[in-house]
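Left out: one protein chain. Kept in place: all the others.
Then we have chain A:
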């Protein structure tokens, strides 16, 4: 069995020929829990979209290890809250990987839906219409759906936005449970304190990886300072990126070094 879950090869993702992720190389180890941090516009959400496949790469590839199923909780959901659905209908969408288009939802499936809701502290919310949920409750409902998807790779994009402290605690506990089950998890987070306390590994992004590896190393002041100097705006007339002109070899090397160092002891 391979130890890699995701491999980025010279990955460039972006919009209108402007890169948001520029020549990313590296790997995500199976069973790792990685925080993705960086300023606004540093490419965090874009990377998530690239991994899940809703955004096609402009260059390079993301390779998923064979058989790896991904669950994705986007930052900006396209969820239509006025749609006449109950909490249980929304969470049941998470059965899709197991039951697909036509598979019958069994009694066990319904029990699993209820259990997932219990796990996020929403037991008894099954028949509530989704337009009566608060923001935090909705977020927990979506977590329940991710739970139900039973995926090997879980991508959460700013899952703690507009969520109260207690709920953040609950959700972190859930993430740690997934981590204990050897699932691979990547979470976009803004709260660095939260990252330091709960995430063993961190990827610090500023269109390119500034640092990537053990959280304590990655979030050192000099790295954060470098990330802060990142220039967010696109330059309309930026020169075209030629195959040899970018520094990607440099970065790949850097990162490979850091990463193996950082993850070596933990893998045991």
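The criterion applied here is as follows: a contact is a pair of C-beta atoms (placed from the backbone, for glycine too) under 8 Å apart; a residue touches a chain by one contact, two chains touch by 3 or more; residues count from 1.
As a convention for this text, contacts and distances are computed from a predicted model.
A chain of this complex does not appear here, and its UniProt-recorded name among "histidine kinase", "Hydrogenase expression protein HypE", "Carbon-monoxide dehydrogenase small subunit" or "Zinc/manganese transport system permease protein" is "Zinc/manganese transport system permease protein".
Screening A:10, A:89 or A:217 for touch with the missing chain picks out A:89. In the complete assembly, the contact with the undisplayed chain comes from A:78, out of A:78, A:108, A:222 or A:236. Residues of chain A that touch the chain left out of view are 52-54, 70-72, 74, 77-80, 83-86, 89-90, 93, 96-97, 100-102, 129, 145, 149.
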